[in-house]
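Supplied in structure tokens, the structure appears directly below.
What you see is the complex with one protein chain gone and the rest in place.
Up next is chain A:
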């Protein structure tokens, strides 16, 4: 509708103003702008609601939706019909509705018509009430939202007046103040910020707490003047409302026909909060339901659990059964009727005295029987399951073990209906960063100029931190005491300040993040600290003393006019840290008032002479680096002196300041010391140089800075934690980032000087380029410098071959090479330690080049088509010929308890895959450290860019794996008496790991190699997919789900995991460092990876076993009860009679037997939590669906049949040939079957709590009381049937008691016998665990140990569902099955030949070492080809060359270390 309105308006508007030829081509204009027909449907026109076009606006605004929202589904009048309509979408409900309708036909009517409605009502009513309550809440919420206030410009009063949100219209001008929530989608026209920036917190939309910048529409005239809506005459044309949060386009047509384009950068989205901007004014573009936020508001998603899917199959089976039974009834009745030659007196004709023909009678019987036996389909099951799941979710939610104290967050169960899936997981797909690791990036090491600085003290500090993490309650007390001597230097600063402040800050932040979904209507406490990505560990960086000395020395050497190499080093050092501080997108705010971002550049650029001086120094430095010439001057010596002066004063000055700057309250001290320093240097300068402005002015400036606009301690808000870590690292070396605006960035140098760089360009990070750059103009040298930071693999290739075109010195070139090599070595070292590596490089541009490039860039930005590619190209164009400055190693520490959790999960038979975008080396190392891979494992690495190679590698590996399985098989047959367990035991030690990279993965997906990959991967203990894109993550999960029909769980914390989380059966989000996107997409949100252990092993197991048992019990219950009626049909001529009164029948299912199973489903514990955690093996029970699968279903059905037979035929035979009447016969049957069903439940119940006992007793009691009352009171309640006084009479007959005593035990005898046998004979692990549970604690642990060790020796393997042999049989038809066959293949294709040749080293390698490591180093190829090149193309040419040099070469440095048994034989192809 909105479309048509918009287009109509557009047309109208065009008619009104026909002279609308584009006066100037704007890049944002659509290409089809000249063709109105094309664009009509695409655009919305907004007239400002003030000034000249008021009339237009008034007409237009009536067409656009208002800002009032209504999220309710129903109104008062439509509630009942609409709700009913929606409920009947459920198949079950519809089916029962059909039955109700059916029962209104007199021919098939069994019971009183109203009675049949009851079950349906009982099912529909709770959902209806639930919906009503929910809707009412929504309504209340809408009301509060709609009536919240905002300030809208009023034409009459010529001022902003307060108005309700719902009264805001499209075209209104809205004035927003700081911390106000945005009422609609608003185009930003004015901001109090000088640069036209407005800061936005989007936590309500996407949960990201870092601030986003929005800017006023560029090119709007009169930017700096006070904004007067009165004079705003432009017409705005923009996109139709859509839900894309990241895209928005449009243009503004000014009265002079000039057009100004704008995009998402200028759009303030509804629901976000204005931060750090005093006043912003904008025009409403979309209102109410047309806002992007509302359009993105999808309801919670509905997932179906595996049990439910299984259940639906079984319900269909039940329907089949019902059909068969009804058919038997129909045929039986037809035949029975047909046997009479004459109509007997009991064959009653219809109203008109006509008799039914046998066929018609049969047909009616069929329908009657459907009504009669409808309970076979357990309608109450749906309701019960929902109740049970609510209970389960409640209990999970309240588990104190899953509560994270630091974050004050319990587990969040976002999906209510898949709790039991947690107990059946077979594959876990985990993200690495932030999931296995803390995602608290800690600066660990760096290499500058080829020299490595190991930061030993930093490492120690991290160790300390870990300890402190353990009991952070006592953190405040302990901290000063437990700090080991090496960090004594900080004590001076730290002791005075309460060190708990930061922890508090951190936890406060976490809480806020947990709440990020909450919509704060401007009432968010602005004092709440919300600092993204800064934790204590990140902030504290203990500088390496060596490096610190270097920095100092460098400065000294500069002063002492030493030879050029050290001088160059010194620049490298300075540049390195400058780059760390600048080359990022970190925003600065202050700790005391975190949301008050420091965007105002320091009020004065370092003034006068001082500035000059620094300028000179830098120029000199630069000269030194470029020309290796040096000039001595007074000022430089002064600089050196200032460096030197710091030295003697404090032994480790930067260390102290670095620390103190982080400790919130100690900021003053820090500043004062800074002031002291600068004062110091100022003095010196003063003494040495003539100054216009004395030191006093400088001091004054700094003071003013510290007192007003430059608050003491800085908080950095970064988009990624790496950036924050680097900035903090730079700060530790006294290069602190002080402020940042899009145009400027200010850094405080060690000397205390503030240096403000003009940012000319920021080339943001993207996953293709894997790097980011900033182009800045150096304030002193006026040079244009490009600082680039990125993945080592990328940066290393972009480095300049020779150092500087102006100085083609062989020596320098050599030196560069050496540095490069050294750095590479260090990088490898870092990677091996599991550090994330980043390379820092720089490049100096001359003005012309830059201008040229800038033009290109501008063009690219303005391009309409291929804009992305053009931008990419320009970025790549700039980032070449870089000079390496250094590299950093950032540690992402493993979370607490990760290895433990992984071991336990693996023991539980879950295969764990790690899908990460990270580097292979890092990922592998993390995998080893979190015990995902074992040192003894054989690890296959498949990296290739060629499809054939990939295929043959897969075959080869598969063959290798298969062989080891073959070895195991005979062993199993000899020693194992009976292959009891379904899982195939593997020989310990021959487990496999698979490492695969993103490129290979995409090959596999494109080349149709999925089956082979899956066949291989499922046999591997763990699989690592490195360098995989978010999309690939999702694809891998989908592949496993599709091919293996396995239950998958994906866990991740970032936006890149969303696709994976959504693809998996169970998605778990970690509410961690990277915003809330993962959490929003997830089904469960936890705070730590270790919580997964209890969530799966305990809650998963419980939920599964509870629900599975309950579901199967429901089926049993219904079948065994309904069959009683069915058996009776054989004795009443299949006429559809019942021997039980209908009310009692309905109540039987609804009340007498419903509460115990529900309580059972919520509360029963088959094994205690401790034992479940101690014996993860128990998880397999759920994984293999041992409780509820087809066979248990059938067995239960058979048992139900047996029990119903007993319950029917014992009374039948007892009362046969007696004067028993129908209902007197039915009554004992009803009672017996109630007793049987309850006793059956009692047998199933493993834990009897008081509530369960009471429920059981109540069920029985309720039955008796109800029946007694009903039988005593009801003479005419239910007309045709009349069970008056039946129970009372039977209670006086001994036969009744004798029956009730005999039948239930007889019915349950087989079940009891079998379960007794199971307990004695082939005891399952669950039973053993139950027995263990009963033992006293000490003995219990001992027994658990015993059991576990036995499992270990018997060889447990993680192959959950094992039809290996079969699948492997048809997969391995490759020519590499036998060495002989492999030798034959000579004239094969390259790929095959390549692989067959690879066989031989393997054959040799395997028996001796037992481990092999296929490594296809694709680097040679990748060097030659761009990442964008197709996967097939490149290796064609290179492969033969490589193939000829098949030398098994040990590329992995690990193997040479020999310290562990991770031996590797790599094949280089």
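Rule of thumb we're sticking to: a contact is a pair of C-beta atoms (placed from the backbone, for glycine too) under 8 Å apart; a residue touches a chain by one contact, two chains touch by 3 or more; residues count from 1.
Methods note: contacts and distances are computed from a predicted model.
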Can you work out the missing subunit's protein name as recorded in UniProt? Choose among "Trafficking protein particle complex subunit 6B", "Cell cycle control protein", "GATC amidotransferase" or "rRNA-processing protein sof1". "Cell cycle control protein"
Of A:97, A:141 or A:856, which residue touches the hidden chain? A:141
Of the residues A:127, A:195, A:876 or A:1137, which one touches the chain left out of the display? A:1137
Touching the hidden chain, out of A:305, A:368 or A:1267, is A:368
Omitted-chain contact residue, chosen from A:94, A:335, A:348 or A:1190: A:348
Positions on chain A contacted by the hidden chain, ascending: 71, 110, 134, 137-138, 141, 204, 294, 297-300, 340-353, 368, 395, 397-400, 403, 405, 408-410, 511, 514-515, 517-520, 1102, 1131-1133, 1135-1137, 1139, 1163, 1165, 1169, 1210, 1212-1222, 1224-1226, 1245-1251, 1275-1276, 1279-1282, 1284-1285, 1288-1289, 1293-1295, 1298-1299, 1301-1302, 1305-1306, 1309, 1312-1313, 1315-1317, 1319-1321, 1323, 1328, 1330-1334, 1343, 1347
